[in-house]
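Apart from one protein chain that is not included, each protein chain of the complex appears where it belongs.
We just call them A and B in the order they show up, numbering each chain from 1.
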Amino acid sequence: MIIRKIQIDNYLCYYDTNTFELSEGLNIILGENGEGKTKFFESVDWLFNGENRELDMLVSAKKLNETEIGDSFRVRVSMTVEQYGEKSIITKSFLAKKEKANECSTSSFMIEGISENSSGERTQVDGQALLDRIFPFQIRKYSMFKGEAELNIFESDSALANLINLFSEAKHYDKYSEKGAFLREKAEKAVEDSSKLDKKNEALYKKLEGDIIYLEREKAKYLVHLNSTEEEIRKIEGNLQLAESHVSNADALETLNKRIKDIEERISYLAGRIDENYTTSLFDENWILVNFEPLHKEFAEKVSAHSKTRRELQSEFDKQKGIIEGEKKAKAELLNNAIPLPNNIPSKAIMEEMLNDEICKVCNREAKKGSEAYEFMMKRLKTYLESQVTEENETDKDEPLFKYDYTNRLDNLSISHEDNLKNLRLIRTKIKELFEFNDDRKKDIEELNEQLEKEKSEREKILGNSSIGAEKLSDVLKNYNAWQRDLKNRNQDQVDYTTKLKSLESELKAKKEEKDKIDTSSANSFLIKTRNILRDIETIFKDTKEKKFDEFIEKLQTKSNNFFKTINIDAFTGTIVFTRRNKVNRTIVEVELQEDGRTFYKPNQSLLTSMHISILFAISELASEIKEENFPMIFDAPTSSFGENKTAQFLNLIFETENQKILLIKDFLHTDKATKTLSIKKEFENVRRDKAFWVKLERPFDANNLKTINSQVITL
Amino acid sequence: MKNLFEKWKEKIPKYDIAFREILFDKLTRKGGGSEQSKEDRGKQFANNYELYIYAFFLGLFNKEFSPIPENSKKVDFSHAIQFWGSKSNRLDRKDFTNLQENIFIALIAKTDIDLVALEKGELDEDDAVKLLIKTMESYTNGGLILIKEKLEENPNYFLQPTSFLNMILETEKV
Partner (left out) sequence: MARKDDILKSFLTHELLENKYEFNKEELPSTIREALNSDKPIIKAIALIVEGLDGTSTVTDSVLRNQVTQFLNEAL
């Protein structure tokens, strides 16, 4: 698409009818400050985007002055464009009626469209629709570059995402992720309904559903926290970089900051290792038993004394009762009529082991099979086993001496705690070791704190050598330390939120799996298979959409950087990086300048301008590729922050790109000091261009009297 | 086979109401809640039974056998011994079974129970357990008195993280 002609009637300084017959390629419009360049740009912007209000502010004062009270005239901006051999004329205009001196009323504006086919046949069409068709508004937005102050199109993160969505193939995939979700949700619902029919799972199922909803909500909440924390981190980093840009010795500052961060991390690590929950350890580590050994001894002696007494009494009782079997026999077999050990000592397992090994491990002597010792052990084991089986029956027969046996358990307790004694003896050492460990860590922390103080005062010294005034400096300093603290806290938050999110996700996954399990066992198997396939299809649709989106971003990034490097040839640039971020309900794209992977927060104006221009070129080039046509670009004073070299590079570049460009600049004009006359410098002859204009005010004029202002268009 | 330990575990020992406000309310976190809430509220003991166990051992090591006076009102925190330190709801904490057994061991050692009579059936099991609980309450009461005296000497004594540990470690000298 080419703009063939722009006609401006009675729009501010453009009195009466002014025509720019534009050429393909590069059109340069020269003009001194205040002589009509920017008004030209604004009139085109008004044609494209202007709103229907304060129209009386757009009226040419000279025209109004010449008009009789009660008479009207039209304010009009009109554009003739050519696209695929067809001509279209789009005109935006309104009527201004002079009510009294210096005052007029205006009608609403109207947009007219005229379409002319190749055979010259003209038809009246809706002007706005025509404009949007031949020059889509998303492209228009990125085709106009005004000065350096107004770059907000790049600050609106969703605008870029919208553009990408419109341009990239990703737009075809939007409906797929929507429909994919729709189909999957229906299938899930079908499975759930079918599962619910199964009454026995109803309660559990309901609970799981509730849990899942709760977890999803928690997850969303933490995502919001995480997003805003990340935003805050970037803001703080930006503040810090801005503050650091006042500092002359930036490298040293960076090294210091890194060292300070390291020290702080080490301190928090060490502090985390100090365990001073001594009171808790009294219980959990059993430290409270530190002086328990004598009591255990007392207990063990008491139990064994009782056990002995009991056996003595039993033995006596048995003897008197003349009971033949069991322990009595065992007693007779012991030397010197000694009191036998309790039946269960040594234990069954140990007896079996000794029999197996044919060794009496109590007295450490051989007990070969068939030997007396071996037979003794075998008999004891049998006696024990019998005592376990027949106890109940036997008591029935005869009134025993002891109705109950508490001794067995007490014995067992005593034995099992015997092993514990060595742990009790170690408690004191353990406590001592922990105290020493903690003391050492505290000493380490103290040393680190000293070091930290030193590094911090060093940092303050460096910050002190800054390029801004002392008063402002103290502000920066005050904030600087606060920002550093904030940054540290936010970084911790970020870690916390990420961990929390991870745990929520795994919990959610577990719950969903549990629910799936119920589904699998109770829902119709066809429904489950359908659901599983539709889940996969949704994943495929979503991923593919993101992939397409990312591919486009990648392309945009590569192209932008190519232009960026060309404009800034031989100079430091860094890299333009586009990042897609998925917010809760939308996707946004952010642009930033990076240097070695680090955000470059405070690029100078010229770098920033060239970055934005590069992105515009890249978008324009992509638009050309996708729409298979070129769109014009209009730049108002793009190079005022550029040095000579960069301006030359820029002009070369702009000349070589294929699409139509309209460039408004104030360079190449010369004012003669004596005569005050304006002329065009000789150098302009060397500037490659396709067409050039000069807008200048009709002389003489009174800068304080708008009625004398009339920009003339001179085609060079 | 009979088991005194099992029976004893089901009991809820008591303490003198005089200590409720000045020690239990002050030093322990009552009721449920997480370990975190112990720290949040600045309490030294996560639970009132922890203070009870602590006071018992403190009294025991210091040989402070001091029965609750007859005319005092006895109260408890309706939490049977077997549930003391049970793992549920106590994340990051350890099980108290070993401590329970050691308390029991100490009670058997220090209580005058006629075990022969018990096994012959001449002494009722419940009466034996009552004697054990009485011993437990008496040492605990003794321990609580020691803690109370420490607090009276210096109200800030327990602000040190080491104070409760130190009181236990010092008992060796006694």
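Operating definition for what follows: a contact is a pair of C-beta atoms (placed from the backbone, for glycine too) under 8 Å apart; a residue touches a chain by one contact, two chains touch by 3 or more.
Just so you know, these numbers come straight off a predicted model, no measurement behind them.
Touched by the hidden chain within the whole complex are the displayed chains A.
Listed residues A:408, A:494, A:530 or A:657: the one in touch with the omitted chain is A:530. Of the listed positions A:541, A:668 or A:693, the one in contact with the omitted chain in the full complex is A:541. Take subunit A: the residues that touch the chain left off the picture are 172-173, 175-176, 179-180, 182-183, 186-187, 526, 529-530, 533-534, 536-537, 539-541, 543-544, 547-548.
Criterion: only the chains that are shown with their structure count from here on.
Only residues 1-5, 44-46, 50, 53-54, 57, 60-61, 85, 93-94, 96, 98-99, 101-102, 104-106, 108-110, 115-116, 118-121, 125, 161-162, 164-165, 168-169, 171-172 of subunit B touch subunit A when the two sit together in their complex. Those residues of subunit A that touch subunit B in the complex are listed here as 276-292, 295-296, 298-299, 302-303, 306, 309-310, 313, 401-410, 413-414, 417, 420, 428, 431.
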